[in-house]
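Left out: one protein chain. Kept in place: all the others.
Right, chain A next:
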Amino acid sequence: MNEDQRCDAPQASSASATSLTALNGLRAVRRRANRRRAAVLAALGVLAIALCYVDLSYGRTFYEPSAVFDVLAGRDVPGVGFIIGELRLPRVIVGALAGIAFGMAGASFQLMLRNTMASPDIIGITSGANLTAVVGIIVLHWSGTRLSLLAMAGGLATAAAVSWLSWKGTLAPTRLLLMGIGLAAALNAATSWVLIRGDQWDMQAASRWLTGSLASSDWTDVPQLAVIVVLTGAPLMLLVRQIDVLRLGDAAARELGVRVDLVQATVIVLAVILLSSATAASGPIAFVSFLSGPIAAWLSGPSRPALATAGLVGASIVLLSDIVAQHVPPVQLPVGVITGIIGGPALIALMVRMSRKQVFA
């Protein structure tokens, strides 16, 4: 054979000798990484549940743990039952579910488009859902499922528009980011215009909703949000390995057998449905979709995309911000004000870091 003359082929024996130590080393590292991810997930689960409990028991009046658990167990506790069961519990559940939804949807976008900035609240998708929801509230006086569907339609239409505008035979993340930021500005302007034209009362309701507020959450919001979180969250979790390979770029992902366009389209549709239904229930709680992914990645390490972790981070951010919003300022504030105060500086910090690394160049 001719190639033997050209290519000196050293025996692979040295390779197989190092292979065994390397193998054990790899196993150990992988076990450690798996353990870390599991520990982070468990800790966040515990944190989210603890925050739920705190949010339930502390309000204008504090309730003993026994009273809270009695209500949760379905026992009738006079005086407490209504406040916890009808006022605080739906608020906490909607907050937790919306947090999970924002966190997972945001992280899906960020991972898939390989850019932290590409979260749906920055690339216009949230703005699209907002605009249609505000039209629904002010012009059509809709609520509940109809409003949810309308917000979803707005989110999906915006996602389709941004994808179409930035399409170059394949999804081009940087173009998408810039198009999305532009479209977000236009949609926000349209939302303000609708707001200004609304009645005084509607305008107040719509503005409160736009800030992201759990104050008006009731049991009617819970079932549909819960169903959607399960029905879109579960398939997103199943797609996590495809999303992971997409992080290597389109060409490498295709080469590894990922059906890139199909996976991207599916992830976009699922994440937008998830995001829009949460938006319809609680309003666009600022920056939760933007912040959850990076925090989850920081906690659980870069080796695997942390979608479930991002969901729990989102829930924890919303619940913690809700507790802070109710108790720390002299007057109760909508939860979105608190997440906005945290999120703004984080966004600036990220942009500074990205421009240093010349992501925009």
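Here, a contact is a pair of C-beta atoms (placed from the backbone, for glycine too) under 8 Å apart; a residue touches a chain by one contact, two chains touch by 3 or more; residues count from 1.
Simple rule for what comes next: contacts and distances are computed from a predicted model.
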Hidden chain of the complex, named as in its UniProt record, picked from "ABC transporter ATP-binding protein", "propane 2-monooxygenase", "SUF system NifU family Fe-S cluster assembly protein" or "K+/H+ antiporter subunit F": "ABC transporter ATP-binding protein"
Sole residue of A:V139, A:A189, A:L256 or A:V328 that reaches the chain not shown, by the stated touch rule: A:L256
Absent-chain contact - pick from A:L26, A:L140 or A:A349: A:L26
Touching residues on chain A - with respect to the absent chain: 1-4, 6-12, 15-16, 18-23, 25-27, 29-30, 114, 238, 241, 244-245, 247-249, 251-252, 254-259, 301-303
